[in-house]
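Here's the structure we're looking at; comments come further down.
Each chain you see keeps its place in the complex, though not every chain is here.
Labels A and B are assigned to the chains in the order they are written; within every chain, residues are numbered from 1.
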Amino acid sequence: MALTLKHKKIPAWKVEEVEELVNLIKNNKTILIGSLEGFPSDKLHEIRKKLRGKAVIKVTKNTLFEIAAKKAGIDIDKIKGYLTGPNVFIFTNDNPFSTYMFFENYKLRRFPRPGDKAEEEVIIPAGDTGMPAGPILSVFGKLKVQTRVQEGKVHVVKDTVIAKPGDVIPLEALPILQKLGIMPVFVKLKIKAAYHEGLVIAEKDLKLDLEGYKNSIAEAYRNAFTLAVEIAYPEPEVLKFTITKASKNALALAAEIGYITSESAQLILTKAMLNALALATAISGKVDLGIQVQK
Amino acid sequence: MEYIYASLLLHSAKKEISEDNLKNVLTAAGISVDEVRLKAVVAALKEVNIDEVLKNAAAMPVAVAAQPQ
């Protein structure tokens, strides 16, 4: 009895939505959970367009997602911690790290809100603003934007920077930027975690340290080359370095024991000369050596 | 560094650094593969121009040449 009663309470759209979610969960290897906190919902459309064919973007209630996840056999305890606040769910079969990187790199623009900092130079462009002359002129004046009135409309005389990257965008500029369609603030969808084939990958682990990978590759290469040189790996390119090393070892040893040959003589004499010059320089202020020591 | 050595092995053999290929190499080396790490490496290396990195690293070998024995 109780069950039927409960069922009756669930509106049809919810049942349908849960069904849809279950299908999405079952047909995709990766689910990213993104926070919509402070994210302009109209921007989701742009992302959807961009990811069409690669991912499905779905805004739904956490409770519905939870029900669907359970139905699809996901161990809900693993992700429950992320199901708070307004969320968007991204379903994809792509690599979770690559998908995360897409959201990291994909910058959406929005109009500034009071207190926002400019993320790029904010320029009021020269030309007709389309705004009728009036009190707005004094706002332009405050922003140090030169204007003139032409046919009752405000014209900006020349391109004027009103905020540099990092500056707080002047409050009075906000309505003007709205009017002119200038969006100097970036917004990105904050991914909280990814669920991938039974594993939950937290945001900090999703972020790939590409510089670190580059360094590792360079290190691996250096290691390989050093080892190859060391064992005289029989490749002409490697052996050139092995020979150079052997030759330098030989020269250094010859220099050390003062073994003078036509190859080592220059090295040994240069070493002695450099030593003499260093010593002469060290005492040059105190003694007239009858020579000029270059400093 | 195992995942990196395996990736460079594939790269120098002119094979794609895909999850499957990387897994094959690592398994053959007796390494039990961590799926998440595997995916991370494959995703990261897709974004990296390996030849470029190697070319820069290769500017060094003169330095390598005179290593102590």
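Here, a contact is a pair of C-beta atoms (placed from the backbone, for glycine too) under 8 Å apart; a residue touches a chain by one contact, two chains touch by 3 or more.
Values in this document were obtained by computation on a predicted structure and should not be read as measured data.
Asks: Stoichiometry for the complete complex in this file, please, as a label-and-count formula.
Replies: A x1, B x6
Quick note on the criterion: only the chains that are shown with their structure count from here on.
Asks: Using Cα averages as centroids, what's the distance between chain A and chain B in whole Å?
Replies: So the centre of chain A lies 23 Å away from the centre of chain B.
Asks: Which part of chain B faces chain A closely enough to touch in the complex?
Replies: 1, 4-5, 7-8, 35-36, 39-48, 50, 53-54, 56-58, 60-62, 64-67, 69
Asks: Sort out for me which residues of chain A touch chain B in the complex.
Replies: Against chain B, the touching part of chain A is residues 95-98, 101, 196-197, 199, 201, 205, 208-210, 213-214, 216-226, 229-230, 241-242, 244-245, 248-249.
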